[in-house]
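Inspection log for the structure reproduced underneath, given as structure tokens.
All protein chains of the complex are present and in place, except for one that has been dropped.
Order of writing sets the chain letters: A and B. Residues in each chain are counted from 1.
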Amino acid sequence: MSPLLTITNLNKIYHRHQPDEVIALRDISLKITAGEVVALTGPSGSGKTTLLSLLGCMSKPTSGSIQLRGRLVSKLPERFLAQIRRTSFGFVFQQYNLLRDVSVLENVMLPLYPSNQSFRVMKKTAGAVLERFELQKMMRKKVKQLSGGEQQRVAIARALVANPDIIIADEPTAHLDSNLSEILLGILANLNTEGKTIIIATHDPAIYQSPLIQRRVSLRHGEIVEDKNQ
Amino acid sequence: MILHPGILSLLSGSLLTLLVMLIASGLGIRILLSWDASSSSEGQIILERKTWLVSTLVNYALGFQIFSAFLFIATAEDIHQLFVGAMCATGSLNANLVGWLVLLIKGILLFAAALWVILNRLDQRTEDCPLVRQKYFALLLLTPLVALDGYLQWRYFRGLQPEIITSCCGSLFSADGESVVSELAGMPARQAMLLFFSMTGTHLIVLSACLRFKATILRPLLFMTAVLMLFISLGAIISFISLYIYQMPSHHCPFDMLQSHYGYVGYPIYAALFIATLYGMLPGICQPLRQHESIEKEVDRIERNWLWFSLWATLIFLLISCWQMVFGSFTLLGY
Partner (left out) sequence: MRRQLKILEYTLSSLIRRKAKNFSLIVVYAFTIATLGSVLFLTHALKEEATGSLTEAPALTVQRISAGRHDLIPTHYTTTIKHLPGVKSVTPRVWGYYYDSLIKANLTLIGSNNPPAELLLLDGNLPENPQECAIGKGVADAFGPAIGDNLVLEDNEQKSNRFKITGIFQAESSLLTNDLVILPETTLRTFFSMDPEMATDLVVEVYNPREIKTLAKKIKYLLPDTRPISRDEILHTYDTLFNWRSGMMLAVAIAALISFCILAWDKATGISATEKQEIGILKALGWETADVLTAKFWEGLVLSLTSFLLGILAAWIHVFVFAAPALVPLLKGWSVLFPKFQLTPAIDFYQLFVLAFLTIGPYLVCTIIPSWKTAVTDPEQIMRG
């Protein structure tokens, strides 16, 4: 089976050739197959988020290559990266990153604006995703009126609205109690059975020790120290 | 020099456009000097972002140029009262030597800027942006043209003396003058019509052939027919189309049709002619650019749209300009 994401000898250096130079990632090589659930673990500052943003086409590596379904994406101009982000990736951010003054429905529709879908179709798509997470009743409400758990579900709904293959989640349980974390794991498990590839950066043992996680990649000082299936 | 609100806003608009273009060129030079598509250094990423600033600046400048071209004609129209003997914009433009030159430069600038914007779009759609160097080099040529336009415009307005007695359309476009323009006006209507219709007909045929066949020879041919059609159509507007629009046998003015009195019919006429020519030229211009694989892919994807644009615009141009000829009560032939 050909890998979905292949990264080879990846390096990411911030502020290169400047006094505040930071080497965030060093010579990372990794292959992720479609349908895998991967946890990236490691202490903060180990490069989890940097690796996640490179995998999610949010930034470009200083050297090395990233291939998505065999297509070399690390050298693409930014506009193509944006295109890939909205069609292939769904992001669940640590801070949810929802627009607080905007309605739930509009928040979920955000990734669909730069497409050729009509407004009506956009609304229908977003409505369907919201229904799946039992949020349809509050879709006119503003995000700031929702509870933490509801916001988390809105964030997941938004990540799924463009029907991406890969879900990228950065510390998704950081602001949730254990009860809500359980629910989240349930949702992720469901998504995985639908065939979605899931990459989670976390240092929450409740996540990386759960049976859902098939593979755990540990990072330290920007290098992979352990990569094992579990 | 006349202190007139329209002149004031044209001059300040030109200054603003020039400023915008100078910023764009400054960025363009930096991009030309240090562009390295293979690098993924932070410097290259910043340059890549700067290209967006340059495109936005040039897009705005082009938008300005379009409005300023119309404002220029409208202003010439508005100030004709200041010249004894001038009866429309033509009279104002005749008031000193630079008037027509300004109009010509504005026309060239419109085409050049529009082509730049379209080719830039095309290049930005590719993954490897092969045209970066050519684009920014062309930008460095575009800026002096904007400066020239601003300077000549200033010269024209500064040189205007309200006391000058000028000839108006009546005498400039009357058949006994000696300039090229009056040659056009003096051309027998039947011949002019024959030339005009055979030219637009040829353009339409070549267009359809381009839509049907992929032959490389057709594109440069289309470029030629488009350019020829532009000039012949402008001639035809002066020679006989204007007569039908005004329903007067000796009124050859190409600007009066932009006025409310004639239902602003000139705007769709000139806009359609501009679009028909511009999009007719594009496939030919892109022919040599096809050596870049990525550009070729994009051109293949979008060329049909261009051809259709040109086709529709030509038809609309023909329809509006010849409407009166077919349905109007005015008859020119048969005298």
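Here is the rule we use: a contact is a pair of C-beta atoms (placed from the backbone, for glycine too) under 8 Å apart; a residue touches a chain by one contact, two chains touch by 3 or more.
The structure presented is a predicted model; accordingly, all values stated were derived computationally and were not measured.
**Q** If the full complex is used, which shown chains touch the chain that is missing here?
**A** Its contacts among the visible chains are A, B.
**Q** Just name the one of B:F83, B:Y136 or B:F317 that touches the chain not displayed here.
**A** Checking each option in B:F83, B:Y136 or B:F317, the one touching the absent chain turns out to be B:F83.
**Q** What does the interface between subunit A and the hidden chain look like in terms of residue numbers?
**A** Considering the whole complex, subunit A reaches the absent chain at 49, 52-53, 58-59, 78-79, 82-87, 89, 91, 93-95, 97-99, 101-102, 106, 110-111, 113-119, 122, 158, 162, 170.
**Q** Across the whole complex, list the residues on subunit B that are touched by the chain not included here.
**A** Touch set of subunit B with respect to the missing chain: 2-10, 12-13, 16, 19-20, 23, 49, 52-53, 56-57, 60, 64, 67-68, 70-71, 74-75, 77-79, 81-84, 124, 162, 260.
The criterion applied here is as follows: only the chains that are shown with their structure count from here on.
**Q** Give, as an integer number of Å, the spacing between the C-alpha centres of subunit B and subunit A.
**A** About 49 Å, centre to centre.
**Q** Could you pull out which subunit A residues touch subunit B in their complex?
**A** 15-16, 60-63, 74-80
**Q** Sort out for me which residues of subunit B touch subunit A in the complex.
**A** Within the complex, subunit B contacts subunit A at residues 38, 40-42, 45, 48-49, 124, 127, 129.
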